[in-house]
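Heads up: the structure comes next, in structure tokens.
And then chain A:
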Amino acid sequence: MKQDFFSRTDVRGALVGLAVGLVLALGLPFLPGVGAGLALRTLTVCAIYALAAAGVGVLYGRLGLVSIMQIGLVAVGGWATLRIYHATHLPFEVVMVLAALVTAVVGVLVGLPALRLSGLSLAIVTLMVAGALEVLVTYAGFPNGGNGFLGRVSGGTLAVIMPRPGLGQSDDEFFRYVGVVVVVVLALLRWLLMVRPGRTWAAIRQGEAGAVSLGVNTVAHRLLALAVTSAVTGVAGALLAAGSGILDPASFKAQQSVLLFATVLIGGAFSLLGAVIGGLFFYGMPQLLSTVGLDGNLVFVVLGLGLVQAVTTAQAGIAGQLAELWRRLRPRLWPRPRREVTV
Partner candidate 1 sequence: MTALEISDLRIRRGGIEVVHGIDLTVNAGEVTALLGANGAGKSSTVLAVAGILRDTSGSITTDGTTIRGLAPNRVRRAGVATMQEGHRVFGDISVADNLTIASLLLPRHERAEAVDSMLDLFPEIHGFADRPAGSLSGGQQQMLALATALAARPKVLVIDEMSLGLAPLVVARLVPALRAVAERGVGVLLIEQFTSVALELATSVTVLAQGLVTLRAPAKELLDHPEKLTAAYRLTEH
Partner candidate 2 sequence: MSRLTLSGITVRYGGVKPLDDVSLAFESGVCGVIGPNGAGKTTTFNVLSGFALPVAGSVDLDGDDLLAVPAHRRARWGLRRSFQQEQVVRTLTARENVLLAAEHSGSPAADADRALDYVRLARPHRLGAELTMFERRLVDIASCVVGTPRLVLLDEPAAGLDPAESERLLGLITRIPEEVGALVLLVDHDMDLVRAACGTVAVLDFGRRIAAGPTLQVLSSPEVRKAYLGIDEEVTT
């Protein structure tokens, strides 16, 4: 069976993706023009948001759940990271894992009552939660070295900035650090999608009744999906906090969650490549537009229309269209006889 495992196209695709991801993560800073400064910083944040996008993508593409609160969860992850760091000064890696766990717990708690809902109701509830999280985060602010549970300094005292992780001090080191973390997390997620939980999620999406009759505990598996995607999103929050050492409620508005959801659908919710493209769109597009001198707000127009198009005509998004292109081109590029596999 092992041999079969590696001969499967999706496994090969995942391995290729892993390799390409690692090469990009480690190699991009060497490219001229990318090596330092704005472009690298932008790519770093794009990579981080690819994680949040992957969370949205897995929920929508694999379970058919619409979650419009992902940026709120990024904020939760960032908040937990800063809070834990300022309280304990543990190494960043430990803080990141703890923050991911906290985010998973929050995600599950928020989603638990909503899990029995499906479709539109869940979308509305998550949108409402995104709004509520925005209010909460604006009220509580992000910890910056102060006392008390909220950990905020105020008045005349200046904020304390969380230092970057030891392995990612400079910008290009930090990019590699983020790159490796993102690739590893995405690889874990991909692996999860190929084994039992992923199969089960696919079955739930195909049809609830069919899944139940196979013996699937749908609530438990939805809960698992919510926990996993929330944890992944929490990692994104942790990395974001590590990047600048301090966070601001202004970065985590409900409309950002809507925007992220749009980019994921445009990128393609059915594959992790789509999530990476979504992350690039979400954060890279505004940057790209402003470098060519266009108003950053035009991003909303482009993404909004893109979303309408993605929903009505191109369900698999850009990633789907790329895959289709690849399917058509491959036989021409590398013609080979079809192998018949029989058991």
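Operating definition for what follows: a residue touches a chain if its C-beta (ideal position, glycine included) is under 8 Å from a C-beta of that chain, and two chains touch if they have at least 3 such contacts; residues count from 1.
Quick note on selection: all candidates are chains of the complex that A comes from, given by their letters.
All values derive from a computational prediction rather than experimental measurement.
When you check 1 or 2 against chain A in this complex, the one that touches it is 2. Against candidate 2, the residues of chain A that register as touching in their complex are 1, 4, 7-8, 196, 199-200, 202-203, 205-207, 209-210, 212-218, 270, 340-343.
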